[in-house]
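Only one protein chain is missing from this complex, and each of the others stays in its spot.
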Amino acid sequence: MNEFAITAVTVNGSGSQTANNAIMRAIFRMGIPVNGKNLFPSNIQGEPTWFTIRVSAQGYSARPASVPILVAFNPRTAEADLAALPAGGACLYPGDGAWRPARSDVALYPLPVRELVAASGFEPRMRDYAANMVYVGALAALIGIELEALHGALVHHFTGKARPVALNFGVVQAAYERFMADFPAAPAASRFRLQRMAATTGQILIDGNTAAGLGAIFGGVSFLAWYPITPATSLADTLSAYLPRLRTGPAGHPTYAIVQAEDEIAALGMAVGAGWAGARAMTSTSGPGLSLMTEFAGLASFAEIPCVVWDVQRIGPSTGLPTRTAQGDLLAAYFLGHGDTRHVVLLPGTVAECFEFGWRAFDLAERLQTIVFVLSDLDLGMNLWSSDPLAYPTTPMDRGKVLSAAELERLGSFVRFADPEGDGIGARTLPGNPHPLAATLSRGTGHNERNVYSERPEDWKANMDRLRRKHATARRLVPQPVVEHDPAATVGLISFGSSDGAVREARDQLRAQGLPTSYMRVRALPLGEATCHFIAQHHACVVVEANHDGQLCDLLRMHCPAHAARLLSVAHSDGLPLTAEFVAESVQELA
Amino acid sequence: MNEFAITAVTVNGSGSQTANNAIMRAIFRMGIPVNGKNLFPSNIQGEPTWFTIRVSAQGYSARPASVPILVAFNPRTAEADLAALPAGGACLYPGDGAWRPARSDVALYPLPVRELVAASGFEPRMRDYAANMVYVGALAALIGIELEALHGALVHHFTGKARPVALNFGVVQAAYERFMADFPAAPAASRFRLQRMAATTGQILIDGNTAAGLGAIFGGVSFLAWYPITPATSLADTLSAYLPRLRTGPAGHPTYAIVQAEDEIAALGMAVGAGWAGARAMTSTSGPGLSLMTEFAGLASFAEIPCVVWDVQRIGPSTGLPTRTAQGDLLAAYFLGHGDTRHVVLLPGTVAECFEFGWRAFDLAERLQTIVFVLSDLDLGMNLWSSDPLAYPTTPMDRGKVLSAAELERLGSFVRFADPEGDGIGARTLPGNPHPLAATLSRGTGHNERNVYSERPEDWKANMDRLRRKHATARRLVPQPVVEHDPAATVGLISFGSSDGAVREARDQLRAQGLPTSYMRVRALPLGEATCHFIAQHHACVVVEANHDGQLCDLLRMHCPAHAARLLSVAHSDGLPLTAEFVAESVQELA
Amino acid sequence: MTTARQPVNALGLTRADYRGAPSTLCAGCGHDSVTSQIIAAAFELALPPQRVIRMSGIGCSSKSAAYFLGRSHGFNSLHGRMPAVTTGAHVANHTLLPLAVSGDGDTGSIGLGGFKHLLRRNVPMVYIIENNGVYGLTKGQFSATADEGARLKHAGVNELPPIDLCAEALIAGCGFVARSFAGDAKQVRELIKAAFAFHGTAVIDVISPCVTFNNHDDSTKSYAYGKAHEEPLHDLTFIPRYEELVEEFAPGEVRDVRLHGGPMIRLRRLATDHDPADRMAAIALLEHARAAGEFITGLIYLSEGRPTLAESLGLGATPLAELPADTLRPPPEALAAVNDEFR
Partner (left out) sequence: MTTARQPVNALGLTRADYRGAPSTLCAGCGHDSVTSQIIAAAFELALPPQRVIRMSGIGCSSKSAAYFLGRSHGFNSLHGRMPAVTTGAHVANHTLLPLAVSGDGDTGSIGLGGFKHLLRRNVPMVYIIENNGVYGLTKGQFSATADEGARLKHAGVNELPPIDLCAEALIAGCGFVARSFAGDAKQVRELIKAAFAFHGTAVIDVISPCVTFNNHDDSTKSYAYGKAHEEPLHDLTFIPRYEELVEEFAPGEVRDVRLHGGPMIRLRRLATDHDPADRMAAIALLEHARAAGEFITGLIYLSEGRPTLAESLGLGATPLAELPADTLRPPPEALAAVNDEFR
């Protein structure tokens, strides 16, 4: 019960997002955990889009290995889509279109789309939109989505505007009734019926980019410089959408600024300039943009400038596939820069963590006086997830070690890169600080404690040693791994980011198959003591990640050489999120 | 005998290079192995420069830990320079300057610089140049450099121009005689005297950037796009200097082109365009430029375009110190790009290898249809080394799998990324190929075998798997490690690049201290089987490298997880080349 | 392949031979119109497809490189970096004819520096900017040519003045600067033909509406605006060979511009009489149009004479890419001589 999935295949640009989101939200409002995965093409209009809605009483959110309900609304791909339908599944399709399904082991539901659309009252140019509502209504009938919940979802979608709600809901209702009339036995016979639950009470349905953007806002972001790129754009859009409302100052002025830069080099350059001058500055990008940011990343790290970079990963190398997901930028982000550069990288695994790391990243950046990367991905960032509500920051804003004029006066001296506390972090002063001692010339060139250019070997070495002390401080301050220990386990699983869902579900499958596992989800780089400890506790650890080369596994091997031999890699990347079945099988093979 | 070093401290921009090179070449022509290390500031004129000439009958070329002869011609640093002189050493300085040395445990030789310069016949504006010749003559007297060899070195330097040779040699001779007259007992008493040998017969004295540039020329480079940056500029300059002579075609046209790009992004972009169109294309840069090349590096790898990037490393992160050496770009170069990008990286360890890898890089790039990095560094690239002569390429030029129109006609079909031979390499066609089947649209986006844009998961995966087969092919084709096995050794040393000299010398010291070691010098990435094999054969392997983070050690840990626990890191980076003493002590501590 | 019915050009190729893959752009996208005219121009000029290389960056406009000249090699490169890649390709093989499509974001935002330096080097090529004042492929953000005061859903109001890519090209020393409108098929086609005949970088800034994100009537990059406001400077016809000139015109009615190697551009006078040989007049024209909010199209500036990059480099007839190994690798004696210099 409440454990199945639906894929709606449509043509992009046809407004099917409204239909799919309405279905999801209705199910969600029926108290049932739900998760959506939109597989869309890298173009604007006319190409096939697969939207998979997973209904899971147990709260599983990984991409399902098999989807028993198909809405075949794209004739170009319908044949292949039908072929992929498991026996016993159901196929809803426009009965008045050209395509005719030919399978006897699945239930076939032709829908009178044209007729219903014609009767809908939609203007001609909105017909594609209306057509999608037909499958909403039919599905509702087949699997038992409450019409009231659907109505509520449409009200939500159209932010209460009565006319579109009425128009769309009209089609839904008509299609519902027509389906009941055409296939009166279908609902009862359906193996896939929804049952109201109370599992989503208090929860929200949100995508990671929205959560991340809101996290940044509640983290006090004051400057966003960015350059458009899929799948990161909606993160910046979130800031544009919410900041005016949430962050307009008492006198009506914005307490933030957003600049669309001319490219990613400039975007990070601006963030660095703003971070230097005391703003909470960030940028958001994806792989190609990350690559372009390499030189500035090195500068921000070496000149010790706080700023935050969100990398919403898509599959690479190079331009790759802009609308396909992967976790492939881990090594790139960690080592971004030439010379001995390594960074702080946060790895949110859920939308709730996207929010949390959204604000925490600024605290870390300012505390550590460095650039902080946050690696999300298309799956996490652009898909809708059921989640606990966003939790208000638990700690006050940490602006780090910044000396005011008064403090300088008291201290009587200022050495930018002194390390009195042994944490590798010197106090900084902000431009505009009126104290005569405050000034310093920031630079990416070698410098001594006083930030003065120096070619002395000892100065270089001392500075790098301090930067590594700071890296060690970062190890302590970043979010620690989440560990679930199973005392019966000899095998440990390790993953990060959006692969979490597939791994959790796989653990249940493996346990059922008699293979209990422990689990560690890494949440940040640099890696700390805890990771080696976890590895040491298991005979073998399988590192699961959605990239081709097993990048986290590589980093763990570097970090825990003593136990490197215990690490096994399960890395897979084809643009789709991992499935639990794949993970479980791979683990079975290795362990 | 013939085992000591001299440091001449001067002011940069004063022409002391002529003096120092004359000394080196003269000693070299006396048959004695010699090596120079120029420690110069990142500015154009007026700052201190330390030039160390190491004389070593045994052919040691590492930076000496202690230098017993000081030419103190820079009053600003003279006090500190003198303090660094070991007891028993000698200090030559302008006796008529303001500075007076105060040490009794070293021999002090004041030189009448002004007087000799005044008598030299040099024009007033060339006086600084003349002054340097004074220490040449005095040194010649003290340590026994043959005047004839010096004369020959000056003839070499001034390419035979009689007047400057005469003027300069006049000062040398006068200074020589005056020194003999002032300190008649000094030469005989000197602990540091040269003795003619025959160890450099047939050898040459060359810097790595010149050797690399010549290697590229003999590798048939046809296009260089570059952007100036220290310490890579002299590599490009070598091409500018030699190509007109070596590569002017029969009709008087150049068989090459050099374009100074507007930045490094464009430099690599141009090289990629040219490599795509069939030229042997390259660029040369250093850390900051490498960072800027990140996005194009990913494209070249993923679109499978041959081209060569020389990275003459300087110390980083960020702008770092432009005139200080390091081996810090190993991780950056190997992983340059986002997504699952990894590259072929060659690691020359000697000037002879700079030449060899200079031509070989093109063969590998075209064979593997990929971007090939060659990592040199400031020490290797800008300093003068005694070396066997440059050896003519031993294999004919390998242009890789390129299909002509005739071959296409014969084959009747063309699938750009087919892999019939299982080496991961498809045949390519060049633009301009007149066959109607030849055309293909190269791209950094996901593609199928036919190079057509594809979002299909299977296509992505198949392409990446093939690219990794190609990486495996690269493992076989790149220069293999040089291994010296000592059957008595339980400890292995591993290094790469310019650290070779310090490690070789350290091995002799360790052997003398009763610690025999084996040695593996890695010469390329990706690492192959041989590396793991070497590690497995030793209880412990110490990885020696001139960077802060132990980057090769990290890569070895990733590559050989089974033996990762045996790897110990000795990484040191302060802008200076490693010394043998540091290496030996560090190994003693660890092993 | 060629059926008897279809017209063929001098090479015996049909128009279809100049097509590419089916477009995946939005129905009605201006870029598809430009694609058609590229195909038409190449067909009519009887360009050997194998000698053309189609070059692009990233964007809807750049994607369109896949939709024409399928028999030509091509490189769909990186966002904003097509100029560098094309420069390299030209140097490697200067007998190729680069035909590039780019977008206003690709050229005017991220690629502006590279664009200017390409022009400085005078890399001979046809450089078409499909200018829609918006980032199409990333779903509608302002580009550097967006109208001041324009409003977009997420981005709000654009407070910045637009960059004029023709003015930028002129100041950078470009010798062929034109502006056109995707809705003016003939002008686009004739300009492309003329651009192919030009000895140097030929820039055509084509206003090419994005029907999905920037086609509202008050956008200066919309069809409606273009149709209502386009003011062609002249009626332009490309004449491949001087001899083909048949039509006679009254004096003052036409202006004929002769190009390197024989072809000609005939400009039939319309309302104004702009002299495309006058650089200051060209700048003034743009400046005036900008101030007056006019949408002028046509050949704004033409001046041949600057050497191309390959000429500056002194390259010989054989492309570098085709030089044989024994030309590329000097003989052993040469190395022996070099070695001697280091002794």
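When the chains are written out, they are named A, B and C in that same order, and each has its own residue count from 1.
Rule of thumb we're sticking to: a contact is a pair of C-beta atoms (placed from the backbone, for glycine too) under 8 Å apart; a residue touches a chain by one contact, two chains touch by 3 or more.
All values reported here derive from a predicted model rather than from experimental measurement.
Novice: Considering the whole complex, which of B:Asn20, B:Thr49 or B:Thr233 touches the chain not shown?
Specialist: B:Thr233
Novice: Considering the whole complex, which of A:Asn433, A:Asn448 or A:Ser518 touches the chain not shown?
Specialist: A:Asn433
Novice: Out of A:Ala162, A:Ala198, A:Ala251 or A:Ala512, which is the one that touches the chain we can't see?
Specialist: Missing-chain contact among the listed residues: A:Ala251.
Novice: Check each of B:Asp128, B:Glu146, B:Asp263 or B:Glu449 against the chain that is not shown and name the one that touches it.
Specialist: Here the residue in touch with the unshown chain is B:Asp263.
Novice: What is the set of chain C residues that contact the non-displayed chain in the whole complex?
Specialist: Within chain C, the residues that touch the unshown chain are 109-114, 116-117, 120-121, 144, 159-161, 163-164, 167-168, 171-173, 279-280, 283-284, 287, 306-307, 312-313.
Novice: Mind listing the chain A residues that contact the chain we can't see here?
Specialist: Listed in rising order, the touching residues are 29, 203-206, 210, 214, 217-223, 225, 242, 246-247, 249, 251-259, 261-263, 265-281, 295-296, 299, 303, 359, 389-390, 392-393, 396-397, 399, 429-436, 438-445, 452-453.
Novice: In the complete complex, the non-displayed chain touches which residues of chain B?
Specialist: Residues of chain B in touch with the missing chain: 13, 41-47, 227-230, 233, 236-237, 240-241, 260, 262-264, 288, 318-319.
In this text, only the chains that are shown with their structure count from here on.
Novice: Between chain B and chain C, what is the separation of their C-alpha centroids in Å?
Specialist: 43
Novice: Scan chain B for residues touching two or more other chains and write them down.
Specialist: 295, 299, 303, 443-445
Novice: Of all the residues in chain C, which ones touch at least 2 other chains?
Specialist: 78
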